[in-house]
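Of the protein chains in this complex, all but one are displayed in their positions.
What follows is subunit A.
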Amino acid sequence: MSQQYIAAIDQGTTSSRCIVFDHDGSIVSVAQKEHRQIFPKPGWVEHDAEEIWDNVLDVVHGALSKMSITVHDLVAVGITNQRETTVVWDRATGKPVHNAIVWQDTRTDQLVRELGGDAGQDRFRELCGLPLATYFAGPKARWLLDHVPGLRERAEVGEVLFGTMDTWLIWKLTGRHVTDVTNASRTMLMNLATLDWDDTLLDAIGVPRAMLPEIRSSAEVYGTATGTLAGLPVASALGDQQAALFGQTCYSPGEGKCTYGTGSFLLLNTGDKPVKSVNGLLTTVGYKIGDEPATYALEGAIAVTGALVQWFRDKVGLIASAPEIETLARTVEDNGGCYFVPAFSGLFAPHWRSDARGVIAGLTGYIDKGHIARAVLEATAWQTREVVDAMNVDSGVELTTLKVDGGMTANNLLMQFLSDVLDVPVVRPIIAETTCLGAAYAAGLATGFWSDTETLRENWHKAAEWLPSMEERARGKGYRKWKKAVERSMDWIDEDDKED
């Protein structure tokens, strides 16, 4: 028998990719394709779900053909996706009724404030583990129901379907309308204890049950693909951050990781019980393997990290590629007193302030482009520091090592600085693409390609380690300045900014 593989589709915020893994968990082939970011207004971000579906098929076929692998060599495909991004489509024609509303989009600002009412931001935290914020999917669906003519009536009779990107892809691949618990836990519509849609939440947020997918585990065969991938079992779905937690083999309570991509997300496994946060973190489902009980996680979500580097490349134009920021940053010794708070979509964890907008603080005539490049990179580290501090308090355990992954871990200057400001070692595993790896692992477990999580743990190896080398005084001063800069980003949006 020829060699067998598992494929993972990572439908991300900026691109879709497909990675094929062998039994050792090594990468055999990769294909990637970016899709358009549609910005209809300041603060609005959309994707074309049809374009994404085309790209997903392209990258799957691309990854296979690069290594002359066929669909028959694949045991299964797993799916991982940008979370919260919301699409509604016509059940009969399969056509989306509107562009997908991306997680970064802030158009539901007013709506979530209204939903909070007198109870405020934490009105639903007990039920769904989340604060009211523009970030989550349920209110985005509600916005569509309110703004696309006739949509609510059609939703109530199940003529149109709601999904996050996992649901959209599984539906396109297999015709089944399902989601997994991790993605469902990001809608504000799922009850964290029952792992089912919650009538209180559905009523309050105003989303009819008839349009919702069935909630399933993260690792099981949802169906078999038709079309050009005919016969391929679709065997896992996890939100990208949960997939990275799974790929980092954080299977025991107390184990966690931080993934550095468009945004950055620190997740800590808290075992089979949801832990409530009082410090601005999210309570979410980590994963659920088949019939086993769900594993929960605490999450520190940072909206803008790699996206700031990308913005610096595309909108400022001082660098031609993201990695060049390190070269530019190394032209100077330090940040020269300059701090960059990238509150482009407001501030996520631990602040949850939709009224914040980006600031560059500490500017003087001395600051040159190298200092700003440093401030751009350092913003990622300081934001991590804030969520680590919150995590230490909420979980009751001090972080002793930070496991990292994602594209930004290729940046040595950043990883060193991260270790410096956290004052703990930072380690990268041998696969930086843990998001895909996690989806592959889950699909492999569901289909018997891998026997158990212990086998997967044996694949985890340290590929790099950065040790702290900053003096306490410098760290303390830097953090103090960072916090002052964050204060300056808040309370920027006024009432009249919201009038279209």
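Going forward, a residue touches a chain if its C-beta (ideal position, glycine included) is under 8 Å from a C-beta of that chain, and two chains touch if they have at least 3 such contacts; residues count from 1.
In this text, contacts and distances are computed from a predicted model.
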Next item on the list: If you had to name the missing chain as UniProt does, which of "ABC transporter permease", "Phenylalanine--tRNA ligase beta subunit", "Succinate dehydrogenase" or "Glycerol operon regulatory protein" would it be?
Entry: "Glycerol operon regulatory protein"
Item checked: Among A:W89, A:F124 or A:W466, residue touching the chain not depicted -> A:W466
Margin query: One chain is left out of this view; which of A:T200, A:N412 or A:S451 touches it in the full complex?
Written below: A:N412
Checklist line | Selected from A:G158, A:G254 or A:P323 as touching the chain missing from the view | finding: A:P323
Next item on the list: Write down which of A:V45, A:I302, A:V376 or A:I431 is the residue touching the left-out chain.
Entry: A:I431
Item checked: Absent-chain interface as seen on subunit A, which is shown -> 24-27, 30, 321-324, 326-327, 407, 409-412, 430-433, 461-466
